[in-house]
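Supplied in structure tokens, the structure appears directly below.
Apart from one protein chain that is not included, each protein chain of the complex appears where it belongs.
Chains here go by letter, A, B and C, matching the order in which they are written, and residues are numbered from 1 within each.
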Amino acid sequence: MSTKPRSEMSLGEKMQSVPKPILYLVLVLLTSLPLFKELNVPNKPNEASEDFYATVMAVPEGSTILIQSDWTGSTRGESGGEFESLMRILMRRKIKFAVYAAGDPQAPQVVKDSISRVNDERKLSGQPGYKQWDDWISLGNLPNAEAANQAIANNVQTAFPGRKAIPSTGGSPQDVFDSPVLKGHTKLSDFPLLVVVTASNTATIAIERYAGKVKMAQMVTGVMGPETLNYYPKQVVGLVVGLKGVYDIETLMEGGINTADPHTIKDDNGKFQGKSVEGFPGELNKGKATRYYPTLHFAFALLIIAVLIGNIGMFLAKKEAGK
Amino acid sequence: MYSSLPPPLFANLWLGNQYRHTGWFGIVFVLTMVAFVLMNIRRAKTGRNLYIRRIAGLNAIDEAIGRATEMGKPVLMVPGLSANLNAIVMQALNIFAHVTRIAAKFSNPILVCCNDAAIFTVAQEVIRDVYQEQGIPESFDPDSVRFISDRQFAFAAGVSGIILREQTAATFFLGEFFAESLIFAETANSIGAIQIASSTQITQTPFFIAACDYVLIGDEFYAASAYLTRQPILVGSLVGQDWSKLLVIVSIMVGIGLNSFQRINTKYDKTWKDGQEVDAPEHTRKASETFTYILLNPQTNANDADIPAIKLRPEDKRPELPLNERVTKTDAEAPK
Amino acid sequence: MNFFLDIPPATFWNNPSGSNALMIRLALALLIGIAAIFVLLKAPTNYRRPIVGVVTFLSGAFYVMLYLWPVAISRNKGIDAPRNPVEGVAFWLDDAVPVVANFTSIVTAFLLGLGVYSLLRVHGRKVMRKETDWVFSVVLLSSMVLMVFAGYGDWYSRLDPIKAPALELRENWGPINYLRDVLFEGMLQQMDAAMFSLIAFYILSAAYRAFRVRTIEATILLAAAFIVMFSFMGSVEAAWGHMVNPSGNIDNFSNNFTLTEVAKWIRGSIQKPAIRGIDFGVGIGALAMGLRLWLSLDRTGGKS
Partner (left out) sequence: MKYETIRLIFGALATVGLYSVLYRENKMYRFFEHVFLGLASGYTLVAVWTETLKQSWWDPMVGTQTENGVPGQPGFWAYMFLLPIGLMGYFVFSKKNNWLSRIPIGIILGLWSGQQLQVWWNRYGPQLDDSLRPIIPTSFNPMFVPSTKGLPKIEVDAIKAHVYVSTAVSNIIFVITLLSVLSYFLFSFELKAKFMQKTTLLGRWLLMIGFGAIFGSTVMMRFTLLIDRMYFIWVETVWQGILGQK
């Protein structure tokens, strides 16, 4: 950073020292304005997202899966979209779920809010609502992720002692493990799938502690993608990473994993199987990602241009110095 | 998968083959590394002086503190945002103890910001020890070690506030940093402080690289205290860690060799099908049929009794508790 | 009277809730504990390190044992009796895990007072001495008190298991619930998000300042970053894809050069092993450090 007044600077130096406030202002504009305009962006879902979608779609209807949800308002942008798209799929396929948080006391409340939001949009489109106790259960929060996962891996029921909820039929609160959702579920292997929706390193902790005791899929934020990718597909069968991942899922919910995809496999009777999975065409599949993804382009563009300007400036300055 | 498994190793060790669920190999591997570390600590204690290569970031510590002393501004240290007290924090505090020692010599003000009560407690302890050991306990200000907040971004806001108001001249961010890493780094950078940083969260390293003057990558962080203090115990354990890394390297090389060799060979051998041996259909080995795969993918679910390999034999059947002694699920809560 | 009442057998370790026996034992336990503190206060200096060492070792030993001891397979919890001592221990460990698992968070919770004490001291002093910005210390302390008040008030109003469900609906809220909602949902959560999103700005300025193609390393880093970012930009990705592979048939060899494929390849073949390489080292470092702490080999503070 040169210290002389801008007036005396050469073009090269100017280009290298654009004042921060200006950069920031441009960023604000570029991330605000496009939000008011519907834009359509082509998309090619990546493998990890496809595997996630296929895994969730392969869970038999009516069975109960376990969800660990460790995100709060601060990562609403990514985790919120992830969780809601997951909810949409589960509710449409009538898959029951028990959701718990490992570490963050607010997570359960955030989850409840987002479930009720999805529920409302279902009611609007005339579908039946998803009832607590009958269709899903909140197991609340366990302090300290390491300990929590250690205990759950050991035995799910004893890990959540004295958790009670009011049956949908009303009356006094009863043990959640007597609910239609969790009846007869005691160990991790009783659940066909565990989905970890997280914005923190509880993703890794879960992998460390559960160690293949249950089939695990994860929905993580963009920043955790690279690290979590280490565990895909060995320890994590399906992986949704950040906004792009959510956009993938929303795309897949619309079109399914296309049977016209050359990579789909026919079995001996020529029936499509393997990766081909149907979607929910026509239903409300577009969520946060569809809204944000186009705007992301402008932010990226700004970053790239800023870096380019800086470098061009550097070369110009070098040239001038050479003269 | 189970059908292609050889008869279980350690099959009748104690009751049934319990080690099948963790796999004996993993345990042996870990214990070997443990042995390496302990062995080398012993070696180092017996006075053999062991070599450590130069680590760039660490030579900058003195420079940074010197700069702070010139400017008479405080040195800021943050031992990461670990959820609770663990070895990473302790490691960071070990390094900070060294930093404090130098700062104390020049009677330079320091600031340690903690995000957890337990971490705060240890930090108090460690930093005070340093001053006592330097023979100037009176110049230790208990308020120089602070608990800011245990909420990630409140902590971030608080610390960057401190950085901006105290105009810290040198900042040390060592330990477990997450998203907030760049908030600290850029704030400190904007006031032109010298920064030495490292995060055990690898995903944060690029941001420290972008914004800090010196970055310890990966386990240079663990090497640091050994490098700085040359304590035999630390040096020894560092050598032990290197041996363990070599163990990993070697086993990867061997494994790859084995794998590649097995994959190019056609498979004629027997497999296990519901308990007895049968001829396997001839084909090139699939990944799941290589020795390494079988070695490294033991049956991981101890609870699952449906797997023939670990189903209890009739004679293994457990007696049942008399009814009046049966316990409810909640009794597992009992401290035994 | 409920015949199906499902109370565990009374052992030495537990008594029915609210019974005098329980109260007496609780009191005794507390007394013994406090007595222990006074005994420890008298402990001669040269015993201190060993005492701490033993405590640390024992608490670590539990998990080490849990790892190394053969696990009881397909145990029917609460019904099966152990077949022999080995399995007896396995059962004991199995049952003890959920208890021990909570110790860390409980003990840390008790320590919280120290943290709060530090806060109060730093800011209390500022207010007392009217140091610069003491007003803001007042702001901090008062908003803290407010949150505590609202938080516990809200919690208390939800204690009753019968009334609690009603409070799910906002109509039934009292002022305390509203206050808590504004402070927590309205402000705290939003401030979290705000601080978090600040990073976006810092990334921009850091990238603009630092990402210059001066060295080979910087150039490599930059190139990789750009490819990945472009691969996230659906439109760019599509345009480029159309250029290298017009037919769009992913069986064409040229399909390997679409941004998605290239980025995928970089992640799979370079980023993944690179991170893994570092990660192995970090993991081993943690293992060694953990070992030294467990056996109290370290002199904390790294005294030289």
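We take it that contacts are C-beta pairs under 8 Å (C-beta built on N, C-alpha and C of every residue); 3 or more make two chains touch, one makes a residue touch a chain.
Just so you know, these numbers come straight off a predicted model, no measurement behind them.
**Student:** Considering the entire complex, write down the shown chains that touch the omitted one.
**Tutor:** It touches the following shown chains in the full complex: A, B, C.
**Student:** Considering the complete complex, identify which of C:Ala72, C:Leu93 or C:Leu183 is in touch with the unshown chain.
**Tutor:** Within the whole complex, the residue contacting the unshown chain is C:Leu183.
**Student:** Which candidate, C:Leu114, C:Val213 or C:Val244, sits in contact with the chain we can't see?
**Tutor:** C:Leu114
**Student:** Touching the hidden chain in the full complex, which residues of chain A are there? Just list them.
**Tutor:** Its contact residues with the unshown chain are 20-21, 24, 27-28, 31-32, 35-36, 74-78, 80, 105, 141-143, 146, 150, 161-162, 164, 172-175, 204, 207-209, 211-212, 221-223, 225-226, 230-231, 234-235, 241-244, 262-268, 273-274, 288, 291-292, 295-296, 299-300, 303.
**Student:** Counting contacts across the full complex, list the positions on chain B that touch the omitted chain.
**Tutor:** Its contact residues with the unshown chain are 22-23, 26-27, 29-30, 33-34, 50-53, 55, 84-87, 90, 118, 121-122, 124-125, 128, 142, 148-151, 153-154, 157-158, 160-161, 164-165, 179, 202-203, 205-207, 209-210, 217-220, 223, 227, 238-239, 241-242, 245-246, 248-249, 251-253, 255-256, 258-261, 263-264, 283-287, 292-293, 296-297, 330, 333-335.
Note that in this section only the chains that are shown with their structure count from here on.
**Student:** Taking the mean of the C-alpha atoms as each chain's centre, how many Å separate chain A from chain B?
**Tutor:** Taking the mean C-alpha position of each chain, the two centres sit 27 Å apart.
**Student:** Whole-Å distance, chain A centre to chain C centre, using C-alpha means?
**Tutor:** Roughly 20 Å separates the two chain centres.
**Student:** Cα centroid separation between chain B and chain C, in whole Å?
**Tutor:** Chain centroid spacing, chain B to chain C, equals 15 Å.
**Student:** Any chance you could list the residues of chain A touching two or more other chains?
**Tutor:** Within chain A, residues 20, 74, 144, 155, 158, 161, 186, 226-227 contact more than one other chain.
**Student:** Residues touching two or more other chains, restricted to chain C: which are they?
**Tutor:** 77, 94, 98, 104-105, 192, 195-196, 203, 205, 207, 209, 211, 275, 279 - these are the residues of chain C that touch more than one other chain.
**Student:** Residues of chain A touching chain C in their complex?
**Tutor:** Those in contact with chain C are residues 1, 18, 20, 23-24, 27, 31, 41-44, 46-47, 72-76, 106, 143-144, 146-148, 150-151, 154-155, 158-159, 161, 164, 166, 172-173, 186, 226-227, 229-230, 244, 247, 262-263, 293, 296-297, 299-304, 306-307, 309-311, 314.
**Student:** Quick one: in the complex, what on chain C touches chain A?
**Tutor:** 77, 94, 97-98, 101-102, 104-105, 161-162, 165, 184-185, 189-190, 192-193, 195-196, 200-201, 203-205, 207-209, 211-214, 222, 226, 229, 232-238, 241, 249-251, 260, 264, 267, 271-272, 275-276, 279
**Student:** Which chain B residues qualify as touching chain A in the complex?
**Tutor:** Where chain B meets chain A, its residues are 83-84, 152-153, 178-179, 190, 201-203, 300-301, 303-304, 329-330, 332-333.
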